[in-house]
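The structure under discussion appears below in the form of structure tokens.
Omission of a single protein chain aside, the complex is shown with its protein chains in their original locations.
First chain written, first letter: the chains are A, B and C, and each begins at residue 1.
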Amino acid sequence: MRLRSRSFLRGTTVALALTLGATISLAGQAQAPAKPATAKAAPASAAAGKAYKAPRTPDGQPDLQGFWTNSTYVPLERPNGVTKEIYTPDEAEAAIKAAALREAEQTEPGTTADVHYDFSQFGLDRSQSTFAKNLRTSLIVDPPDGKIPPVTAEGQKRAQERAAARKAAGGQYDAVENMPIGSRCIIMGGAGPPLQNAGYNANYQIVQGAGYVMILTEMIHDVRIIPVDGRPQPPSQVRQWVGLSRGRWEGETLVVETTNFNGKNAFRGASENLKVTERFTRTADDTISYRFTVEDPATWARPWTAEAPMAKTDGPIFEFACHESNYGIANILAGARADEKKAAEQKKGSN
Amino acid sequence: MKRLVLGAVAAVFLAASVPSAQTRPYKAPRTPDGQPDLQGFWTNATYTPLERPNGVTKALYTPEEAEAAIKQAIQRESAQTEPGTTADVHYDFSQFGLDRSQSAFVRNLRTSLIVDPPDGKIPPVTAEGKRRLAERAEEAKKLGGRWDSAESNQLDDRCLIMAGPGPPMMDAAYNSNYHIVQAPGYVMILTEMIHDVRTIPLDGRAQPDAKVRQWMGVSRGRWEGETLVVETTNFNGKNPFRGSTENMKVIERFTRVADDTIEYKFTIDDPSMWTRTWSAESAMRKTVGPLFEHACHEGNLGLYNTLVGARLEEKRAQEEALKKGSK
Amino acid sequence: MRMKLAIAVAVVAVLLGVTQVRAHHAFAAEFDVNKPLNLKGTLIKWEMVNPHSWFHIGVKDKDGKVHTWMVEGGSPNQLIRMGVTKNTVPVGTELVVEGYQAKDGTEKAVGRNFVLADGKRLFLGGSAGGPTDPVKVK
Partner (left out) sequence: MNVRRCEGAKVQNRFLIGTMTAAVACGVLLALTSVMAQAPAYRAPRTPDGKPNLNGIWQAMNTANWNIEPHPAAPSPVRELGAAGAVPAGLGVVEGGEIPYLPEARKKQQENYANRLKLDPEIKCYLPGVPRATYQGFPFQIIQGTKHIMLVHEFAGAVRTVYMTDQTEAPADSWMGWSNGRWEGETLVVDTKGFNDLSWFDRAGNFHSEALHVVERFTPRSAETLNYEVTIEDPKVFSRPWKMSMPLYKRVERNAQILEFRCVEFAEDLLYGHLRKQPAK
């Protein structure tokens, strides 16, 4: 581990030379270094009240096109112990710093936790690329306590049933179907809806054509093509992992309603009857205000709403072919089978 | 009843020896786009054999001789089988109107459909042709007995293709009926048996690439005056016509020579099999529709039954052999 | 401006390491904590693929026979945004890999740390050079 200690020493020098807080806060501002961090991070008031008017596409839609990220250190739910809704800029910086430190915690060589490649060598820790800043203490803005509302009895029952079904299917590494859908390259957190910070590569490309808004999620090249021509939802038999979305423009705001989920990628335990309403408003050249409301009476006692701005970032989005080279699946399953064999042999030997 | 009458009354022989279509006074009615109109229901059922029977030396019968030959053929066709013999195990074709004489059929003074070579026989097979025939026989042998598997059975028993659609289009023994429909640029010929359809483009397009091969080949047509000329190549060779290979070229000529008759001539050109080209002349007679859906494969219980029967017989034979062995 | 700041942040991240919170899959299910290894060899191919990239490294055993190890690294996408291309790490580059071998015992591993022959750390992220910066392979 000699090499690692060398980089540790070198890193220390650099860390001393720069203030960590400034470093991190400014890194997030990479696209618009001239603007103070707080300018666009203030809690969004109603988009309609803003002076900013988005540029227009050739066919007159507010222009949302480009590369965006919703990478953020702000948690969906308000941390326990935090009572205020909005941090001061200083508090926000401190919170980001703490989160970045947590994210960057060193793992102990030789421990299970240490078995991974180093994200930083591949530019994958959040702070190496643009992330969206936000003075909020939680993305959830409603209910006012910043927490997901209580789960209904029906929702609890479903959660138990799902857990029981998983248990009945056997261990996580018994078969590929038992593995998490993200590991299987079926869908990842970013695609939503609602769109969520994917941990890394939390990037989106928006392209608008007449009558359509397309959102490409970087992770697993998930595409949503949202018609904005007023067509009705398709029949309820047609259900998809990402549901089916219908959009409309309300002034500066793109409103997208999504239903017809297949329930296999349950968002926070939601049912297939989940309805997500998203509101995209460009509030600055480098910011889209993104609010979503989640309604699922079968799961939650009341609808809830979150706000997670998207910050302009750099392209390109390189092809995230995931399944095609997902060697990890075979390695993991083969590893599990090898472990079983070893255990069986040991058992035989001890007899 | 109506058909019986038709068959009996249509006693006018196709004057096979009369001058060629071009000089005939008859001019076919026209389709709206000006093609000679061949549309309607037609049959090529006939008692005239493709090749001249051994012993017959003339090319044309007198009308009386022709009548006698037909009568004889009808009698042969409806000869009673001996109860209790293998030959008797069938339903009675006549009860289902399936013997040729119960519906319209083509009368022909010719002693054979083949008009060239003049001896009325298919020409000699080339050396390559002999080799190919031997190879085919070898392959068939490898497949085993006819009832060893579905694949080793005959094409018609498997409902793959029957004699009717060709090309060339031949008498199918029963249901030898065709429905011709024309549209601008196309002539369509529906063969009743296994609803085989030929859609023949007339727009001068080229034959497709040699890799595209079909059971019925690929046909291209053109009008030469009153005559529809159809050239067909790109056969897959899996339904050899009298031994033909995939290199066969068929040229057919359809000429409406009367309201109720289409003269049908064809020439076979397959140097891989025969030392020379050969030609035949027949006709299609107007008949009565409709052509009811001849879904064949779908209801082909016979194939299943014969296979099951063959397997049972094998089992029985095995058991008997065992019994004998144990004695 | 942006680059330098990014570098600084990156170095902090390097210094502290990164937890596997955001891993695409459970690494420890694929690789064996009880089989740490140290491989020295030359790059045969870098598969710039997702969800994880893979370094094919030719490693000589004591008899001089070359074994091709497949070593897992991160998604290349962010690197590409930072300007890395398939020409950045040439075939033939000498690499030292500290890591953990696959549980199934085959010649596969996760690269906990990729280091160049001269002892400098292979750093593919947004580095633009400089005396204290991590090394970027040209």
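We adopt the following convention: contacts are C-beta pairs under 8 Å (C-beta built on N, C-alpha and C of every residue); 3 or more make two chains touch, one makes a residue touch a chain.
The shown structure was predicted, so the numbers you read here are calculated from the model rather than taken from an experiment.
**Student:** Which of the displayed chains are touched by the chain that has been omitted?
**Tutor:** Across all of the complex, the chain we cannot see touches A, B, C.
**Student:** Can you tell me which of A:164, A:238 or A:301 touches the chain that was removed from the display?
**Tutor:** A:238
**Student:** One chain is left out of this view; which of B:81, B:94, B:199 or B:236 touches it in the full complex?
**Tutor:** B:236
**Student:** Looking at the whole complex, which of A:54, A:101, A:151 or A:186 touches the chain that is not displayed?
**Tutor:** Answer from the full complex: A:186 touches the omitted chain.
**Student:** Take the complete complex as the reference. Which residues in chain A touch the chain that isn't displayed?
**Tutor:** 57-60, 63, 65, 170-171, 173-177, 184-187, 205, 207-212, 214, 216, 220-223, 225, 227, 231-232, 234, 238, 240-242, 315-319, 321, 323-324, 329-330, 333-334, 336-337, 340
**Student:** Provide the residue numbers of chain B that touch the chain removed from this figure.
**Tutor:** Residues of chain B in contact with the hidden chain: 208-214, 236.
**Student:** Mind listing the chain C residues that contact the chain we can't see here?
**Tutor:** 48, 76, 80, 84-86
Operating definition for what follows: only the chains that are shown with their structure count from here on.
**Student:** Counting C-beta pairs in contact, which chain pair ranks first?
**Tutor:** Counting C-beta pairs in contact per chain pair, the top pair is A-C.
**Student:** Quick one: which residues in chain C touch 2 or more of the other chains?
**Tutor:** Residues of chain C touching two or more partner chains: there are none.
**Student:** Please name which positions on chain A make contact with chain C in the complex.
**Tutor:** Against chain C, the touching part of chain A is residues 1, 3-4, 6-8, 10-15, 18, 20, 23-24, 26-27, 30, 33, 100-107, 109-125, 127-129, 172-173, 179-180, 182-183, 185, 188, 199-201, 218, 314-322, 324-328, 331-332, 334-339.
**Student:** Which residues of chain C touch chain A in their complex?
**Tutor:** Those residues of chain C that touch chain A are 1-2, 5-6, 8-33, 36, 47, 49-54, 70, 72-82, 96, 98-100, 102-106, 108, 110-115, 119, 121-126, 132, 134.
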